[in-house]
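Note that this complex is displayed minus one protein chain, with the remaining chains in position.
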Amino acid sequence: MTIEELYGIGEEFRNKLGTFRAEIQVCGGGGCLAAGADDLLKNFDSACRQHGLENKVRVVATGCMGLCGAGPLVRVTLNDVMYTRVTPDDVAGIVEDYSRKLKRYKERLLPGDFAFYGKQSPVVLEHMGHIDPWSIEDYIAHSGYEALAKSVTYHNPESVILEIRNSGLRGRGGGGYPTGLKWDIVRRGPAGNKYIVCNADEGDPGSFMDRAMLQGNPHSILEGMAIAGYAVGAQQGYIYVRGEYTRAIECMRHAIEEAERMRLLGNRIFESGFNFHVDLRVGAGAFVCGEETALLRSIEGLRGQPRPRPPFPSQSGLWGKPTVVNNVETIVNVAPIVLRGARWFSGVGTKGSTGTKVIALTGRVNNTGLVEVPMGTTLRTIVEDIGGGIVNDGICKAVQSGGPSGGCIPAKHLDVSYDFDSLSSVGSMMGSGGLVVMDDTTCMVDMACYFMDFCRSESCGKCIPCRVGTVQMHRLLDKIRRGSARESDIETLEELCVMIKDTSLCGLGQSSPNPVISILHYFRKEVEQHVFEHSCPAGVCSFEDADPASIAPPTSSEDISHA
Amino acid sequence: MTESRREIVIDPVTRVEGHARISIMFNEHGRVEDARLHVAEFRGFEAICTGRLIWEMPRITSRICGVCPVSHAVTSAKAGDEILAVTIPRTAEQLRRILVLGQWIQSHAMSFFHLSSPDLLLGFDQPAESRDFFTVMRDNEEFARRGIRLRKYGQEVISRLAGKRIHADFVIPGGVRSALSEQNRDILLDGLPEAHSTIRMALDFMKAWLESPHDSFDIMGSFPSLSIGMINEHEELEYYDGTLRITDAAGNIVADRIDPRTYRDFIAEENESWSYMRFPYYQPLGPTRGMYRVGPLARLNVCARTGTPRADAELTEYRQRTAPQGTAQNSLYYHYARLIEILFALERIEQLLTDPETLRSDTLRSRAFSNRPQGVAATEAPRGTLFHNFSAGSDGVVNRTDLLIATAQNNLAMNRGIRQIATHLLDGPGQELPESLLNMIEAGIRSYDPCFSCATHALGRMPLRVDYRDQNGALLRSFARKT
Amino acid sequence: MNADHNSEQRSRHKQLDRALTRHQGAPDALVEVLHTAQQQFGYLSKETLSYIAAQMQLPPSHVYGVASYYPFFRLTPPPEREVTICAGTACYVNGSSRLEKEIRAHCCATKDPNDTPAADIGTARCLGACGNGPIVRVNNDVLLRANVDDVNAALAQQEEDAS
Partner (left out) sequence: MHEIKTLSIDNVMVSAAEGTTVLDAAREHGIDIPTLCHLDGLEDVGACRLCLVEAEGQNKLLPACVTRVEEGMSVKTHSPRLLKYRRMILELLFSERNHVCSVCGADGHCELQTLARRAGMDHVRFDYLHPALTLDATHERFVLDHNRCILCTRCIRICDDVEGAHTLDTAGRACDTSLVTDMADTWSDARSCTSCGKCLLVCPTGALFEKGSLPSEHHGKEEYLKYIVNAQRKMPWKR
């Protein structure tokens, strides 16, 4: 394969697409699949055949289109319109409409100026939802593998790293470590085997962007990994995928085979001396394996428990070799940067947080789904414009960002901008990009308890502060929720938060108290109401073990006058 | 309001491990109907033992009580010997025997001097505020000081053998863990003369007390019951390894030469919802006639003689004083019996310490693994016969535990004694609660030296609460006596 | 029937052996091999784990340690019918814990209390369809914005399909 051949394949596929009058794209994202997208696809196929359109209309299952809460989604390219909540009954109407260009079928049609899409600027998700993830040609037809070809053909590794460094790209998995710096350390490491690991062990409850990318645009991951491999001098990459993501695994496996078949992976890529192989490693459901040292141990076939850092994986990673561990989104950003240049990328977003961020927007908003906005967009824009406001015209109480490692940001801070530094300034973090919106039906104590429940059961069990401390924190919060807590329990809780944060072995343990810290900070009154008044403003807590004595000072019911 | 059934509850607010409460129930005529000693003592030890190793039993069961840990430890170790199916080295047995006797001395001395002497010296009617060991110390300094030193000698015996006064890991199934040094033996021998003179003094005091008239003497738990105690093959007082004898109030032998291992064949138990404590009785005679006492009074009732010269002489005199015919049946005689047992213990300890076998250090422990599915053992604890019964698997893990403790065995008798006192003092409508009733009930229970005594009576003052309740159980009125 | 069963077992073993051969001599392949074994047998029995340990020449305690570490691996046979309620944050905010209580109270209970319940009820961390919570999985059917009636209907439907 040469770069010319690559262009040829793209051209050929674009020509083939040109023979269709229209495309009916059915969203194949997780939410839409669960809502019956597979059946829709079959229905559209047969409806097109019925109307003799099989050569005029291309029916294709794409990756996630973003507006997951309104699925199944269907896009028709002729007039670039989109239908939401499509049922099998709508299929005939839509197909008939387009077979005769009637444009009468207005049911479930999404308005063209819908704010959900209007306020986004997709880079990572640019082609997702438009291309067929099972077709490598479709990816190539959308400039796929061009960045790899150019890197290998025209750039030396140093200049690729320089480009990434200049772009200001920071790790999208939560840490926010400068990607170029990490690559540079690995490149400078001792010669010999080096590895690229793509962390696709998406474990944050409420995040699903990795899954969407794995099964919506798998080649963008392979291309990014290969560029990284070229830049640091690695010949082997691993994608560590969550075991639960069955379809993503299938899709990724298929993509690797295709790329190998086309010699876009393997030996002598683009006729150069660069060899790069990618293997898939399937995780087995341990949240902590999102932590890089734990992830590496898991790839090595061990119990995925973290180890103390330093040494960092970039110094001593897989089998003790220098290893790049990057999150899926970080890797997908690589090819666009190489293609469009560092200057373009650093022009998007804020000074400290360049580029865009993919957000999984969920909770009590009207529009839920996958969103990509420039860094620096305010939370208010995300919640009110893109999210379309709170369900049932309710009032936003808080947003939770960063999953179990992040914090709850109260509504009064909605004007804070979504970037690494601003989020941590209000006591939260970006994490992998989960954003859960809460309204007044959400009890913050209950939420804190929920997160601690998660952390205690996902602790790897290696270090004591995390293994036992999270259990005790959960107990204390549960006591508050049940009405059997005392004032001193809040103090103990606070002490535990600080202690676990400071003493835990890995990042997950250290960040596990974050949701509780933020809730105690911003919603202390609500917590105290639980403790002192046994009342829950959200009406969630039942105070099953409420001990009236814990509210009022104990009074003697007995006459002891004969004393 | 009609005069109705009422219930008086005397509730000493105490540390949990020794929490006892007394309630006296009146019928609608205002007469005492029943009296109950509620023991809210948590009996979790059977559950704690289960799942643990037989070698750990002495350590765990000794935690049942801070006053008589040695008795529990030794009994558990003996039950462990049974499970290992070993005969322990003679030295180990002698050391265990000395240990048990040391326990008798310290526990009996504490019961007599620290806890009961205020009652005896100052009288049951003395106001509670001043009826304590501190008053005794002030007014009878020499008596009190020597009492304290006698108890200390008992503790010394234990700590010279085991290295620690309480809860030492000394006895273990198979034997003991360390030898007695010559030096420690000599220290113990040196302490004997003073101990003897103290017990002489106490006996003289006791006899003088008995000779002076006491109004309420005959209502302080004076009623017939069976006696159960251990004797050796010569029908002498036994404390470590012997057979059981049961006698009735007249002194007739009801049963004899009973292997303690068969205790479940002749002791039955009733559980009452109002107490954690069980109510054991001699099964062939049923719960009413089968009521029995254990401990010093019972032990001196069942044996033919003690087996040591000075104690035997005292026993003869004791029998003439307490019950020229039959056996002693007044609970107050427990105090007297206790003193004779101390004397016996001192004499036996001397015999054991002077036996060269006791000092051997080469064979102290028979080592074996679990060889028998069950081990039952009994010893005479200061308060009476103590039974430990363990079942264990071949891995040595205990899978069933049954402990029968002396205080529980005296339970029926203690309740009977309280009823006697209450009936005597409270019968008649509308009786208020005189302070002396509380004092006498306290003293009545105390004669048995029940396990919870250390927790409730350490300073001789019981923080009391008395509830009056109507027949529906609603609280009418409450008396409190502050500490 | 029995012969069928045996031949099926044999073919499963063959699949496992193939995976073992593929990773010959690579101790890091343990997690991969465990995945294959679970796919073939539905769960990882001690026999299976011992076999893997022996074939990969790994200490049994290590193999068991790894298998028991990851929640994805089942060490006991899977229940015949399973209702899984998503406990991801998004579903939680949309009331999954209340739904779980309701499902436990009103679904899968058989009329005769002595009968085994019609399905095992459990929770999962995140089923990855966060936009549509609360989500419930009834065996392989995923229900979006689920309620008790949906779950009962799905159970009944599956019962019907099976018979």
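We just call them A, B and C in the order they show up, numbering each chain from 1.
Criterion: a contact is a pair of C-beta atoms (placed from the backbone, for glycine too) under 8 Å apart; a residue touches a chain by one contact, two chains touch by 3 or more.
The structure presented is a predicted model; accordingly, all values stated were derived computationally and were not measured.
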**Study point:** Shown chains touched by the chain that is not drawn here
**Key:** A, B, C
Revision key, fill the gap. The listed residue (C:24, C:61, C:140 or C:163) that touches the chain absent from the view is C:61
Check your understanding: If the hidden chain were put back, which of A:65, A:373 or A:463 would touch it?
Key -> A:463
Study note, to complete from the structure: Across the whole complex, the chain not displayed is touched by subunit A residues 286, 303, 307-308, 456-465, 467-469, 471-472, 475, 492, 495-496, 499, 502-505
**Study point:** Hidden partner interface residues of subunit B, rising order
**Key:** 48, 51-53, 55-56, 59-60, 63, 167, 169, 172, 174, 177, 367-369, 395-397
Check your understanding: Which residues does subunit C use to touch the chain missing from this display?
Key -> 46, 49-50, 53, 59-65, 68-69
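Keep this in mind: only the chains that are shown with their structure count from here on.
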Check your understanding: CA centre of subunit A versus CA centre of subunit C: separation in Å?
Key -> 25
Review point. Tell me, which residues of subunit A touch at least two other chains?
Key: none
Practice item. Within their complex, state which residues of subunit C touch subunit A. Key: 26-32, 34-35, 65-66, 69-73, 87-90, 92-94, 97, 124-133, 135, 142, 144
Review point. Which residues, counting only subunit A, touch subunit C once they are in their complex?
Key: 30-31, 33-35, 67-69, 71, 203-208, 211, 243-245, 281-287, 298-305, 360, 362-364, 368-369, 400, 403, 434, 436-438, 442, 447, 450, 454, 458, 460
